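Here the complex is missing one protein chain, while the rest keep their positions.
Note that the chains take the letters A, B and C in the order they are written out, and that residue 1 is the start of every chain.
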Amino acid sequence: MLTLAGVLPPIPTPFDADGDVDEDALARNLAFLSRFLLSGYVVLGSNGESVHLTESEKLRLIESVRGIAPDDRAVVAGTGLFSTRATIALTQSAAKAGADAALVLPPFYYRGQMTSDALRDHFVAIADASAIPVLIYNMPANTSIDLPADLLCELSSHENIAGLKDSSGNMAKLAELRSRVNPGFALLAGSAGFFLPALSAGAVGGVLALANIAPDACLEIDSLAKNGDWDAARRVQNRLARANRAVTRQWGVPALKAAMDLLGLRGGLPRSPLMPLSTEYRQELASILAEAGIHHAKEIE
Amino acid sequence: MLTLAGVLPPIPTPFDADGDVDEDALARNLAFLSRFLLSGYVVLGSNGESVHLTESEKLRLIESVRGIAPDDRAVVAGTGLFSTRATIALTQSAAKAGADAALVLPPFYYRGQMTSDALRDHFVAIADASAIPVLIYNMPANTSIDLPADLLCELSSHENIAGLKDSSGNMAKLAELRSRVNPGFALLAGSAGFFLPALSAGAVGGVLALANIAPDACLEIDSLAKNGDWDAARRVQNRLARANRAVTRQWGVPALKAAMDLLGLRGGLPRSPLMPLSTEYRQELASILAEAGIHHAKEIE
Amino acid sequence: MLTLAGVLPPIPTPFDADGDVDEDALARNLAFLSRFLLSGYVVLGSNGESVHLTESEKLRLIESVRGIAPDDRAVVAGTGLFSTRATIALTQSAAKAGADAALVLPPFYYRGQMTSDALRDHFVAIADASAIPVLIYNMPANTSIDLPADLLCELSSHENIAGLKDSSGNMAKLAELRSRVNPGFALLAGSAGFFLPALSAGAVGGVLALANIAPDACLEIDSLAKNGDWDAARRVQNRLARANRAVTRQWGVPALKAAMDLLGLRGGLPRSPLMPLSTEYRQELASILAEAGIHHAKEIE
Partner (left out) sequence: MLTLAGVLPPIPTPFDADGDVDEDALARNLAFLSRFLLSGYVVLGSNGESVHLTESEKLRLIESVRGIAPDDRAVVAGTGLFSTRATIALTQSAAKAGADAALVLPPFYYRGQMTSDALRDHFVAIADASAIPVLIYNMPANTSIDLPADLLCELSSHENIAGLKDSSGNMAKLAELRSRVNPGFALLAGSAGFFLPALSAGAVGGVLALANIAPDACLEIDSLAKNGDWDAARRVQNRLARANRAVTRQWGVPALKAAMDLLGLRGGLPRSPLMPLSTEYRQELASILAEAGIHHAKEIE
């Protein structure tokens, strides 16, 4: 039985010098992550450059991660595409490839037409057709669609819609959702920048890019909060804030990959059109990581 | 010595049947609020329809509120106007009228030109010229300007800039600010919708529209959190979430005033172009208040 | 009988070294403009820094411009404020001070509540109470409100609403309006950047910041188009495009004032928080003006 809670890193997809998926690098990164009590891994999310991958690359990645990950860790795969039929097909393939749950972005190309009716029908059709639970992925910064509270409440009652990853950081909405949806519906923070605030509002965990480079600190926030030590949790949360912004909103995936490289993991280059982090920013990033207390990942040696 | 912390309602400005400021209604509302351990009152904020008031109405309101409010409650007055010189003049007049601090919105008409340099010079000039401390007011929903973290950090070091009221609800920024500004710089949540999350990130209080109609519940969140009972705080926070949205983002000042009327306070009508809440929405609002456990304000009788 | 057509510059408000309104500079600029067949002047628009002026400064400016301007030139005064009652009062005062028409921005502070109903009531109340015709001012870049086509069609039937200054540059809407409103409703382009396109869609003139520094070229576009020589008009229009962007969207009022100074007129400094154009941009601006063929204003000598 899948439990969506705790900390799940959305893992970047490493590429080799030719720009192809680098399975060795992936294995090495996962070996590092395996030392921490993470609840699972998200593959094919925004940090995984899902939109830069072919269908066969996507399925192969799910298989690889599922093959490497301990059995008790959930493998959640991003499967949202622009059409309902393609999303259903990919979700079904992802389930066969070993995914435990599907993370589904709203279809955002025709956003002028994406009424609550259209979005409801889309998510319901996918949830109806999927063998694995669906996690809704609200990501306005990339999609320009912000799923409304009323729609999310309605969708939460579908037996195969297990939760929401919210990257909007709208705590008022999260608090309202917590008071309106049933207790089993999992609310997950979409960024470490507001992880503790989200926990305070009723989130049960987070899908946190920062957990790729600072899994221990992310887990610490979670356990301190769940043990009632909010002051200590705040100190960790706030110490990480600047670093989290650097590898998310400010410089994005290229910075997360650069940070992994700086820490001895295997980030590598993003696929074009994403550009490698510049040398100047890389130096600034190194300082920011040091100030946040994010150090060389000794565990991997 | 002014302490900006705890709960401060941004009080609406009541108007009589002719559309003029209704001092009796104001006194009655303040009498109700005086029964609760609020830290102070914000006059001339967004909920006070500051933009709908003449300069003399503004100064008279400050005098009235200062005259009625207990001495130990801060009276914070919104004084932000479009030009630096006018803002300075109003801030100085507000101080003479009895305001303890000035809440200053960024000038947002020429927002294409509002670089960090321009905004810094504006706020510094006001803080330099003001006899009372300045509280920066970040309110992107109304101004389309979201003050950047780096600018706020810089401004926080000015000895006469006492804090920030943040209505953006961006917890990642609040957490980053908390880790970067000096401890005495007051971070205040700008809405009850994210009050507890803001406290979790290091806010010391909130300027909460909802505190006009549910001061007890707002204070309860604050004290529960400060006493470490976050689970109980969350239950209060989340119970209020839907009601808070109704009187802020969804229906705005007209709904806050309607809620006050429904509860036995004196909200009255907003000034045009704001329209009175429709009968239909008023009924819906009554249900929402009831569900949130916000009842008739017995204290005023 | 007022005719709103042709070219009207929205005149900047010059300030002296103390930051006060400089009547001499104003007179000098108007003397320059008087040599061209402009239809009138807009005072207290966005370029006039209306939001930076006190009420008495505003009324004095209207009187001054009306006093200096030839009788056959319309003086249009910006009178939009945030409340309906204040806008009515200022519009009435503006009429007494000599304005021939009022240019009214929608009230944009509570934009979440500015439904078509609210906006309609606001504009109708003003038009009902005004002794002079009202020109609606659609300016989404500064107000974040884009008045909908259906609302504008409805308002166009009011006998005291004479037209629309549209700064959005939405030609599809302009074309739709032209086909739906009565022929007497004046559609005016709000920027020289799209003056010829707007004329092609049925505009009858424009309120053009560029007409402060290149009145001849703006008038040339108008007359060439009205005489059917669209190819020649296009050559003028496109030659001005880069310069127009520099003094509007890119660098705004400070650049328009700097351009006036560079050309021998009296622009001077904007009021803070607007910052003077930097030395670097001033040099770039000089090149852009030269490339656009906008030369020293010999007429003023």
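Here, contacts are C-beta pairs under 8 Å (C-beta built on N, C-alpha and C of every residue); 3 or more make two chains touch, one makes a residue touch a chain.
These numbers were taken from a predicted model, which means no experiment stands behind them.
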{"item": "Touch partners, limited to displayed chains, of the chain removed from view", "value": "A, C"}
{"item": "Candidates C:134, C:199 or C:255 - the one touching the absent chain", "value": "C:199"}
{"item": "Residue among A:133, A:169, A:193 or A:252 that touches the chain left out of view", "value": "A:252"}
{"item": "Omitted-chain contact residue, chosen from C:143, C:156 or C:244", "value": "C:244"}
{"item": "Chain A residues that touch the omitted chain in the full complex", "value": "19, 46, 49, 51-52, 54, 82-86, 107, 109-115, 117-119, 121-122, 125, 141-142, 144, 249, 251-254, 271-275"}
{"item": "Sites on chain C contacted by the missing partner chain, in the whole complex", "value": "149, 169-176, 178-180, 191, 193-194, 196-202, 225, 228, 230, 233-234, 237-239, 241-242, 244-245, 249"}
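Heads up, the rule we're going with is that only the chains that are shown with their structure count from here on.
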{"item": "Length of the line joining the C-alpha centres of chain A and chain B, rounded to whole Å", "value": "35"}
